[in-house]
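Just one protein chain is left out here, and the rest sit where they should.
Let's turn to chain A:
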Amino acid sequence: MSALRRSTPLAVTGKYLALAFYVGFALFPLYWLAKIAITPDKLIYTEGTALFPSKVTFENFETVLVATDFLAYFKNSLIVSLGTAAITTCFAAAAGYAFSRFDFRGKRLVIALMLITQMFPLLMIIAPIYKIVAAIGLLNSLTSLIIVYTAFNIPFATFLMQSFFDGIPKDLEEAGMIDGCTRFEALRKIIMPLTLPGLGATLGFVFTAAWSELLFALMLINSNDTMTFPVGLLTFVSKFSVDWGQMMAAGVLALVPSCLFFIFIQRYLVQGLTSGAVKG
């Protein structure tokens, strides 16, 4: 392909300029977050929109880590996000495999129902969800968040996993079954290793969604012990002022697990693992 496409220096420069512009545009808010986090409180308003503060401080980080409940929020968020990601991915992988490989009565109906759940705003069902969670006595618990997030993420995650399974030729597990595997063994030894990128993507997607969810966390949690990180961020907003520096420092810290998570699963996200399975 690349040999066919003649690229002039001008086109290359243009391409990289466009990419640079896009990356700059996308990353600027993150830069601003980090910038304010290291700006001393008294300079935040005086220096306004300067691209870099005249004085750098890590005091905000220190305050956040030592003087606030940030670490507790962080731990809660980690439990909720990891729990949600793990449970959702398990369900989604099983359901996605079934949708991809089997024909069964009601399949289209189930798919349609799952799609419908994605079509209306969550705001509509906040009240009923609250009532249900209150009725089973799970208010102010991390379990309630895990259950609710799992329920909301399963449809999309299932479709995501289904498309990954669809991309793996059926011949592979049939060859496995002829070679002596049960269907489950074929799934475990042949299909699973090839689905790792899909599992990684799904885990990452669900983790991020759960990590940044605010609405339900705000509704279902109001004790300080079980607050997740996005709710905790709001504690930096008091009646008369906003602790911008600390808030941003907390925000920067909150990015860490997401980044680590994606660094960890990145190698599974590399496509092309199935190439060479069938004719090419």
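Assume a residue touches a chain if its C-beta (ideal position, glycine included) is under 8 Å from a C-beta of that chain, and two chains touch if they have at least 3 such contacts; residues count from 1.
Please note the rule applied: contacts and distances are computed from a predicted model.
Of "Sn-glycerol-3-phosphate ABC transporter ATP-binding protein UgpC", "XdhC/CoxI family protein", "Ferrous iron transport protein B" or "4Fe-4S dicluster domain-containing protein", only "Sn-glycerol-3-phosphate ABC transporter ATP-binding protein UgpC" is the UniProt protein name of the chain excluded from the display.
Among A:I87, A:L138 or A:A175, only A:A175 touches the chain that is left out of the view. From the options A:P121, A:G137 or A:P193, the residue with contact to the chain not on display is A:P193.
The omitted chain makes contact with chain A at the following residues, 169, 171-172, 174-182, 185, 189-190, 193-194, 272-280.
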